[in-house]
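A single protein chain has been omitted from the complex, and every remaining protein chain is retained in its original position.
And now, subunit A:
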Amino acid sequence: MAWLRDIDTWFADHVFAHDQQTRRYALRLVRNPEEAEELVQEAYARLFALENWAGIAHPHAFTLRIVRNLAIERFRRADVVRLDHGAMLHSLEIADQEPTPDIVAMDRSELNHVVKMLQEMPPRMREAMVLRRIEGLPPAQVAERMNISVSTVETHLIKALRLLMHKRTPPGETEARTEQAVRWECGERQERN
């Protein structure tokens, strides 16, 4: 797999391993999942523009800080400034002194997600994934075993990976956040009275 660089492995181990937490954090900073996703993507892209990524002591905390700075930038540029929102941005300090514990293995919830997706995907797609990824057969043998062409195997794998990468909203987050937002708005109104 010559196409994988050190930064890709570093990213998978130390940043993407915490993808769920990072997205949850972004969702607390901004108003909707699309915007949160944009923040996370922008933060990830900035990591890949760095020269000295290997020297970052706590990559996850570092990523959260980028997300937060991006959110503050957006907040300052916004046409209508929401006071409650600004206060919230400052209240969500990151405990960046705390090192992120070593991830010894893929988070169990991520693993369960992969299992669930594999089980729910169409049978032929699953077959291609299982033969290639779990059994580790070379693509040509997968094609032979399934009696299809390699390019059809590719199509199955592409679709399967699309399903797996389809962004999930962290469970319960949207509702919880909406509730919170309502509460803050109430608080604001009371202060004005």
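The rule we apply is simple: a contact is a pair of C-beta atoms (placed from the backbone, for glycine too) under 8 Å apart; a residue touches a chain by one contact, two chains touch by 3 or more; residues count from 1.
We adopt the following convention: contacts and distances are computed from a predicted model.
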Request  = Pick from "ABC transporter permease", "Galactose/methyl galactoside import ATP-binding protein MglA", "Acetone carboxylase gamma subunit" or "Transmembrane sensor" the UniProt protein name of the chain that isn't shown here.
outcome  = "Transmembrane sensor"
Inquiry  = Even though one chain is hidden, which residues of subunit A still touch it in the full complex?
reply    = 1, 3-4, 7-8, 11-12, 16-17, 19, 34, 37-38, 41, 44-49, 101-106, 108, 110-112, 114-115, 118-119, 123, 127, 129-136, 139, 145, 150-151, 153-154, 157-158, 161-162, 164-165
